[in-house]
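A quick write-up on the structure given underneath.
What follows is part of the complex, with its chains left where they were.
Naming follows writing order (A, B, C and D), and every chain is counted from residue 1.
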């Protein structure tokens, strides 16, 4: 054989290009992975730096417990509870709508639907998941709001219910696909065991499959709620702009995300309290969603350990 | 991009933005080679950039303050001021409101000041002669220039206002809101009243000299007090060496009286317009020659 | 042991049947929603969506003059730049985590971190972009700052999808390559990336679809609302389709609010469909050759 | 280990003598004259286009243990699962022929599978307790059948666990998760669970194949005792097991029933060459 491939007789690495290439690529790839850590550090730093200035002027207790949020009026008041309340109202409302619907759909897909039906329905859910938020905001105003106001004449034009409905549609695919995955991962033998005892499909689903898949399903709910909490454009368009402490879904409210959008649009020179509110609210939002995500992941991890 | 000669950069008031952008749009159709960038950082933000030399033109819904003028001077920035339109605010109630035919600025303050949030809930709280009807308030969002202006002249301090009203950036929603409820009261740009005269009842405002209804006339001559104000554009003098800027400004002055009503503002008088043209001609002699 | 009733629950079967219908109704509600949505959009956009709409800039004057040119071009710029940043970094990170990193604490931290980043609301990335790129690095709210911000939004998606695609490449391929004296990078470049390409591509396109539809981060960085030109340089102000749609939807004028916005939405959805169709096509083309 | 609590045999059932020695066994022809509980006639079964059973006819007499043997993939499980229509749950399957349970065609349209499965219980190869307490596992069947009173449920649970010879091991920890039992205990729990619905027929698909020899012996003893009350059909890979526990044996090969008959006959004088080869270990 024509020996072209040269071998180092002593098995040491040849000097030169190849070694460099390895080193360069290793470093470059490490940097890529580190970029994700830098992102987190960046988020935390930026949010903290501006928020700390903010909390220099506004007491953190007032911020967390105040029930009036009027940062642009004179004198301004910085109690985040109304924004928090709005967020809870929209996220809670959408969860109330989307969870039963999503769980029902997941059960249908995993227990009832034929493979062909699944092949039709799953892409439709994927399409629904891919529709941008702003489109749902439009839908809420042009389509949902008039219907809501026909049913409840006392409803404001912009109200929390509008937003809850469209956000529910947005988180629906997430609930369905995550729940369906866990439902399908319940071993077939459990189903057969129950059917063999003369259980109806309802008995099997409610009594055996749901309890077995419970933690995965809970995790999917929490992830979906986290998503609803962070949902922005649809809520900014549909829910109104009035930060108030109310649990009436027909009222106009403002969420944390919508506040950030609204304030970003206006004139807020760097260094002003108005500019810093964006970061203070952003920090609260970040911590809230982070807590929900970590909780969901913890549940999922525990579930995986259980199955193994 | 300030350096390029075919670019005109404008920033400043969001109120004037509507006018400047509309004119820029028409201008763009006839002069596609000049790129006009219109932003809306607010009057204050605009003047900051203006003083720093970052933009050619600053839209303003109030005259420049002394501090801002001093900042310009420090940076060697000279400017001219053009008065391009008048903006009036309309105070409206539901057509079914048969007890209130005009309102005083004092009454407006009673209704809108921040402390009113806890005390003034009914029309009778404003004036004992008025009925015991729930007061429903509609107004622009806290980020708008209209809000700032109204709070400043009525409540005495910008952004000082009760917050338990229904705000909306969409004036249409305000119109709908006022239409929907017998006890409602709202304020917004005069232009929107003009488009909805049949659905709304306009209240003349009394600032001490008797009630005055807002019309093009009363807004222009200043008798509709204090809810009318002139709108300005400030132009850097050295920017007038840029032929694109001059072209745009000439076009602006030619068109503004036609466009103003379309975006809800009141045109300026011929006299003011003449003054504007003279100011511009004086500042941009080479442009006069070209003309 | 004869105590069992032969027919202890007379309605059990009926209940089961009803439950089945209820679940089916839940599932089909998604179809109904999608259908309704599409029909509604199309009927509102009908008559407004024409060539002129695609080739004109936005208008303050008349809804009939308004168009999506600036937004369309702006969106394409954003997507292009985002791809340029997000794909190398995202795939690189995935390669590092799957092929280079030892199973160490560091790797665990990075992995958990990425999973959490995927759940951070996009508006928070917008705030990061505002503080970091627009104000911090003095970039202004230009195309570059917008694309960098969107890069941060989609990076976790690209990384997670690429990791999954790399994991799907059989271990035997790695072993074969290393056994022939290939270095790590040679193995990655010649064997693993080509084999994982369809999966990576699907993930990338999913991420780009997300970037294409995001308005919140762009609003947060302060992207301009009214743009009468297409961006020429990286720091030029810009608008994008979702941003433009948002502005129209907030407009007081019904024609803008309902019809022009709907026409804009149809353009946006059409672009999304094109993107996803490309994904399906590419996936089909590339995966056809590989059967493990 | 029959306990005192076991109920009297139902009057609808013929009491047959226990056949626990080879000497007890009757020749095959005699065997078939006994009252039949389940009768399969000309059964064909298809997974989509793949025919897994060809023209199977087999009679399963009352209070007898019928063992199904044959090499892997020959269709034993498939046939067993036809008997309680468990195969209905697999999409694209089709059955031809008739299967009678006491003169009722279980595949006629009017048959309610839920009722059928209550009468034909099943125990699976791999134990599959629900992730619930021991008590809830056993009580599940009665519950879905509509029993609500706690005292009745308590009684059923105890009796079933006694019959499956598990009572003494678990009576003090009925609330514990069933997943914490050992493999053999789990399998006996599954048997108890099946008994709790009071079936007539008990199908067992390799119930002891995942178990150690001691647990296996336990289950075999159990089968022996249960057949006084139930008709049992059991699939097994293990010919010794078939010989030990069954009265009748059926040998399947490639989806066909090659030969069936009294267990002693089949193992001592198989009529078919294939049967002989299989039971002497020459293939499979």
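In this text, a residue touches a chain if its C-beta (ideal position, glycine included) is under 8 Å from a C-beta of that chain, and two chains touch if they have at least 3 such contacts.
It should be emphasised that the depicted structure is a prediction, and the values quoted were computed from it without experimental measurement.
Taken over the complete complex, the protein chains occur as A x1, B x1, C x1, D x2.
We adopt the following convention: only the chains that are shown with their structure count from here on.
Shared contact partners of subunit B and subunit C, listed by label: A.
Note: the chain lying farthest from subunit C is D, by mean C-alpha position.
Chain pair with the most C-beta contact pairs: A-C.
Averaging Cα coordinates per chain places subunit C and subunit D 54 Å apart. If each chain is reduced to the centroid of its CA atoms, subunit A and subunit D end up 50 Å from each other. With centres taken as mean Cα positions, subunit D sits 88 Å from subunit B. Residues of subunit C in contact with two or more other chains: 12-13, 225, 250, 257.
In subunit B, the residues that touch at least two other chains are 40, 169, 173.
By the contact rule set out at the top, the touching chain pairs are A-B, A-C, A-D, B-C, C-D.
Residue ranges of subunit C in contact with subunit D, taken from their complex: 1-9, 12-13. Interface of subunit A with subunit D (complex): residues 114-115, 187, 189-200, 203, 207-208, 211-212. Listed in rising order, the residues of subunit A touching subunit C in the complex are 18, 21-22, 25-26, 28-37, 39-40, 42-43, 46-47, 49-50, 100-105, 107-109, 111-113, 121, 124-125, 127-128, 130-135, 137-139, 141-143, 169, 172-173, 176, 200-203, 205, 223, 226-227, 229-233, 236-237, 257, 260-261, 264-265, 270, 278-279, 282, 285-286, 289-290, 292-294, 297.
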